[in-house]
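One protein chain omitted, others in place.
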Amino acid sequence: MVDGLLASDGPQLTLVLGGARSGKSRYAESAVMASRPPWIYVATAEPLDDEMAARIAKHRDRRGRDWQTVEAPLDLAGAISTAAASSAILVDCLTLWLSNLMLKERDIDAEVERLETAMTTRKTPLVLVSNEVGFGIVPENAQARRFRDLQGRLNQRIAARADRVVLVVAGLPMFVKGTP
Amino acid sequence: MVDGLLASDGPQLTLVLGGARSGKSRYAESAVMASRPPWIYVATAEPLDDEMAARIAKHRDRRGRDWQTVEAPLDLAGAISTAAASSAILVDCLTLWLSNLMLKERDIDAEVERLETAMTTRKTPLVLVSNEVGFGIVPENAQARRFRDLQGRLNQRIAARADRVVLVVAGLPMFVKGTP
Partner (left out) sequence: MVDGLLASDGPQLTLVLGGARSGKSRYAESAVMASRPPWIYVATAEPLDDEMAARIAKHRDRRGRDWQTVEAPLDLAGAISTAAASSAILVDCLTLWLSNLMLKERDIDAEVERLETAMTTRKTPLVLVSNEVGFGIVPENAQARRFRDLQGRLNQRIAARADRVVLVVAGLPMFVKGTP
């Protein structure tokens, strides 16, 4: 009955969008913590340099012992599908996942389809964090332009399936789809 | 009576803002298609390179035979003024138009005034798409800074006259002015 309880626990699928240092991760954590613990944190970050390692450690320190961390820099669909059946999941974040897929030259369209399938078959609340990166001047770098395009399309695809889409601005939620 | 019908068909002038790959064009098309066909698509894009040509072709494929395409890389006011009197119009987009004006060193203020006059005398629904480009770090490139300033001011001027201003985020509309 735990699954059933969680399943009726409000929206199943939430997309949390935000800019850099907007407080989107913190907001997403609080959204997941509205479900009963334990919670699963799916980390897509790989500590490739010191800057990123420090950021990962800082985020982990903020979370407590009720969180189980799963690392999934590439196989996000697999991590969601095999996670404990009764736990709410936080995916942080789709932007790093997309970046990892690009670096490894994976078939991004196929991977997004796998994610969509995993998302829609999951029975517990699922909160996905992603960056909004398209509100600046066109980047001079072609690779940056390509990333911006892919990120925008990915966000649209996830948003179309989400029950709730939240844009976090200065730590505060604006509801683009659904309600608090 | 067709003009009158369309004229009472809800807001006359809609500005659709969004970031890159935000789904703003698709949203704007659906807004125009709430009026009866045929619809006029005013394209400001010029296929200067392969990347842009591919994008233009993709957008055109998505639209059907109920759309008449008018190319207006520079004379946007003229295209709006001379379009068939009973058709709703989509202008996609003001950002490329502004970029074209800059490249040709036209008098931007004068052209915007001409656009404002054409917009406000038009009797059928008019939907204009534009990019929001000012939410990033100050660009190092002076020309990019100038473009960002001009785009911001243009958006403000059109928004002030619009009945409805929509910010599209991940394919979803947020109403900044007016209501659905």
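When the chains are written out, they are named A and B in that same order, and each has its own residue count from 1.
Convention: a residue touches a chain if its C-beta (ideal position, glycine included) is under 8 Å from a C-beta of that chain, and two chains touch if they have at least 3 such contacts.
Not measured: the values here are computed from a predicted model.
Think of the hidden chain as still there; on chain A it touches residues 18-23, 132-137, 139, 141, 144, 147-148, 169-172, 174. The chain not shown here touches chain B at positions 15, 17, 19, 132-138, 140, 148-149, 151-153, 155-156, 158-160, 165, 167, 174, 176-177.
Heads up, the rule we're going with is that only the chains that are shown with their structure count from here on.
Between chain A and chain B, the superposing rotation on Cα atoms measures out at 120°, rounded to the nearest 5.
Computed centre separation for the pair chain A/chain B is 32 angstrom, with centres defined by C-alpha atoms.
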